[in-house]
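Excluded from the complex is one protein chain; the other protein chains are retained at their positions.
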Amino acid sequence: MSRDVHALPPSAGPRELHRVGVSGVRKPLSVQRPDRAITLATEFNVHVDLPASRKGSDLSRNAELLAEIVDATAKEPVRSFEEACLTIARELLTRHTYAREAHVEAVAEYFLTRGISTQRRSFEDYTLFAEATTWRNGTGGAPAQSWSIGAEAVGMTACPCAMETARTMLESEFPLLKDPSLQKLPIVSHNQRNRTRLAFEFHEPGEVEADAIVAAIEEAQSSPTFAILKRGDEAQVVLNAHRNPKFVEDVVRDVLAGLPARFPKLPGSTVVTVRTRSEESIHKYDVTASHRLTMAELRAPSA
Amino acid sequence: MSRDVHALPPSAGPRELHRVGVSGVRKPLSVQRPDRAITLATEFNVHVDLPASRKGSDLSRNAELLAEIVDATAKEPVRSFEEACLTIARELLTRHTYAREAHVEAVAEYFLTRGISTQRRSFEDYTLFAEATTWRNGTGGAPAQSWSIGAEAVGMTACPCAMETARTMLESEFPLLKDPSLQKLPIVSHNQRNRTRLAFEFHEPGEVEADAIVAAIEEAQSSPTFAILKRGDEAQVVLNAHRNPKFVEDVVRDVLAGLPARFPKLPGSTVVTVRTRSEESIHKYDVTASHRLTMAELRAPSA
Amino acid sequence: MSRDVHALPPSAGPRELHRVGVSGVRKPLSVQRPDRAITLATEFNVHVDLPASRKGSDLSRNAELLAEIVDATAKEPVRSFEEACLTIARELLTRHTYAREAHVEAVAEYFLTRGISTQRRSFEDYTLFAEATTWRNGTGGAPAQSWSIGAEAVGMTACPCAMETARTMLESEFPLLKDPSLQKLPIVSHNQRNRTRLAFEFHEPGEVEADAIVAAIEEAQSSPTFAILKRGDEAQVVLNAHRNPKFVEDVVRDVLAGLPARFPKLPGSTVVTVRTRSEESIHKYDVTASHRLTMAELRAPSA
Partner (left out) sequence: MSRDVHALPPSAGPRELHRVGVSGVRKPLSVQRPDRAITLATEFNVHVDLPASRKGSDLSRNAELLAEIVDATAKEPVRSFEEACLTIARELLTRHTYAREAHVEAVAEYFLTRGISTQRRSFEDYTLFAEATTWRNGTGGAPAQSWSIGAEAVGMTACPCAMETARTMLESEFPLLKDPSLQKLPIVSHNQRNRTRLAFEFHEPGEVEADAIVAAIEEAQSSPTFAILKRGDEAQVVLNAHRNPKFVEDVVRDVLAGLPARFPKLPGSTVVTVRTRSEESIHKYDVTASHRLTMAELRAPSA
């Protein structure tokens, strides 16, 4: 019988480690949606801390419990993406008896049926993110926990600044443009793919639907984008975007501005994170903006 | 002394193999430019064929000769990116005495100083590609060889179709738009990053400068893109692109159309490849077009 | 009513284009397996050629027919991954009446239940590839077509050469190693992740199951790899791999050597491609090998 090498003292001397685990484990996770079960090809990162006294963490336990929990959803779908992460994080603490904290991250592609009109509906692809952390309580109670759920949606932004400058330049070339009847004519600008992420981090019970996160993002971009656009639809998306020009700063602020009405029941302790990236058509680099605050701060009357 | 395992017969029985080698070898390659030497962080793939009688290819020779040839350029820069590939391919045949064919691929990032005006000049980044193949002659002559050099440039396209449809839709909302003085007014459309590659494959002596390849691409996009754009410059790029709307099909054809005048001395046997990809702002997917033909075909009067 | 800009003559003059289409379209494709339907998150590239007379290809038709065909599988799963590609390629020729050739590529992640023993079974992830090409017949018959199906499996290789050299070096340090009873003792070597692809391209009717492709690859690596390995299993995989050391050359030849017995009914015209990449543990770069030949050539008695 070989020694339990993991349980030996570390050769470098005692030194606790914050995170030890497995990364990039891919599994099909079945999640119950209101209308049907869907299967998300999910990538998991799963970690626990390690006490100063142990050489190694029993990593095969991570793979085993991931398999047990995730593979079981093929028969009984889990209630939500973040619920799966929480279940895994709690089980990590159960099986790694020496660990004080467990952390789970999950990313998956997510398809929703969308369309610029009912005749053009088709699948569009989004990304879902979830995390869960559990802490062992000193007092013997249930482990403390926090968790998050977020999504990324690719949409479109048109730049309000280039539009304004272009109008001024065009007005000197085409004086008729100054005619009052043309004041609302959409003017050329640069427009581009915009990737926006919105995530909610919970420290007390609360819930957000993935589809509502996608909707909150798409409403704040200059326009959502669609797989199927016939000729008139294309022009419609272009006009919508140019009537709704947005800096990355506007996208972040507009996502945030919509959240109090959209999610009135979320606890004030919920931490909201928004990050957006416009893949500028006029540059080879991207433009980005981000912010992070609590729902309570978001609801407070602004300065 | 251990056996030479590579020289053993293959355990699966005799079976020649087309390509065996090393991939993803990264090296700093110094190349002489008209004005100064530049160092390209280059990734090499280097392969030879393997006769049916040998179990393995002597791969350490690939790493060794790559090191000798590439590391030596730190002191004496090579004349061109593709010249480096050819030198490596020839040396592969010399050191792998059992090989009949050697193949080298190289990719590197390349910086050029550009600007929308002389006050706005700065580095822009491009990608260079080169390949070389050498064949051992049956008759004892020098090895036959072919080689290629290509580049990718990120620019911008504006869609001519959405522009036309948008004009029609806007004309019914803004009747004054039909005024003859506004016929040339640039109209909103979707615009986006466009990545275009142009490569030249030589089977007899010929030469193309990397900078000329970049120029041939940028001229065929709706507009090049720039790192530094002050407010008026941004609008200028937007106006240029909308006065020059392009489908991916137009980008490929316009690159091709410009080549005979731009490269009058290239041999007719030179194979030209163009590939373009527009990262559509109105879709989550890309639109692509490609074509491949000889300079002789390109120069022939079109049907 | 706006003009049909796509149907205009090209501004650069007449010039046919080999491929115009959409790339990176992501869709959930439902495929029937013997035991159940599975959903593959699939990325499609879809192209047709374009005659010299037309400015543009009607790309919204690509998105539309992709949506119709792929989205319909949510209700009625398609028979196979490559069958879906063929259906799409045929429909491309129907809707692009001016096109002579249509080409479809698809890639998807694929999960199979595997394990080193029945108690350790869990999902392992693989990659599936399929392509289909259709050509319009001059004579009015059904379009000609070819198609392919392939898979990539990540397994493990141990190097036979370093093992042999290490044995010689260890024998001089540990003379007892030369004892005849230790001749079969597995000796240390470098081992690493190996990614191998095997694809079958059909020009006449024939069929290969995805699971059989994965099995053909995994049998030719030093060992398959597994998500769940308890302590004894880990050592077992290590011993298996070191008793079965393989160069990348061996992996390709061993995959090929097994095919005639594994797929006796495939037409001789079937083109087989094998590519393998070992992510060398002793280098920062990879080692690769590849070959391509017909089933008829593979069945011929070797030289």
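List of remarks:
Order as written gives the chain letters A, B and C; numbering starts at 1 within each chain.
Following the convention adopted for this analysis, contacts are C-beta pairs under 8 Å (C-beta built on N, C-alpha and C of every residue); 3 or more make two chains touch, one makes a residue touch a chain.
Note that the structure is predicted; figures quoted are calculated from it, not measured.
Shown chains touched by the hidden one, complex as a whole: A, B, C.
Residue-wise, the contact with the chain that is not shown comes from C:Met169, picked out of C:Ala7, C:Ala72, C:Ala144 or C:Met169. Only one of the listed residues, C:Arg100, C:Arg121 or C:Arg193, touches the absent chain: C:Arg193.
The chain not shown here is touched by just one of A:Ile38, A:Ala74, A:Leu112 or A:Cys161, and that residue is A:Cys161. With the whole complex as reference, residues 1-3, 5-6, 10-26, 45, 47, 50, 52, 55-57, 59, 63, 160-161, 164-165, 167-168, 247-250, 252-254, 256-257, 277, 283-292, 302-303 of chain A touch the missing chain. Touching residues on chain C toward the chain that is not drawn are 124-125, 154, 156, 159, 161-162, 165-166, 168-170, 174-177, 179, 181-182, 184-193, 223, 225-227, 229, 231-232, 234-239, 241-242, 279-285. Mapped onto chain B, the footprint of the missing chain covers residues 2, 25-28, 38-39, 41, 60, 63-64, 66-67, 70-71, 109, 111, 122-123, 125, 227-231, 234.
Here, only the chains that are shown with their structure count from here on.
One finds 26 Å separating the Cα centroids of chain B and chain C. Multi-chain contact residues of chain B (touching two or more other chains): 161, 165, 168, 283-285.
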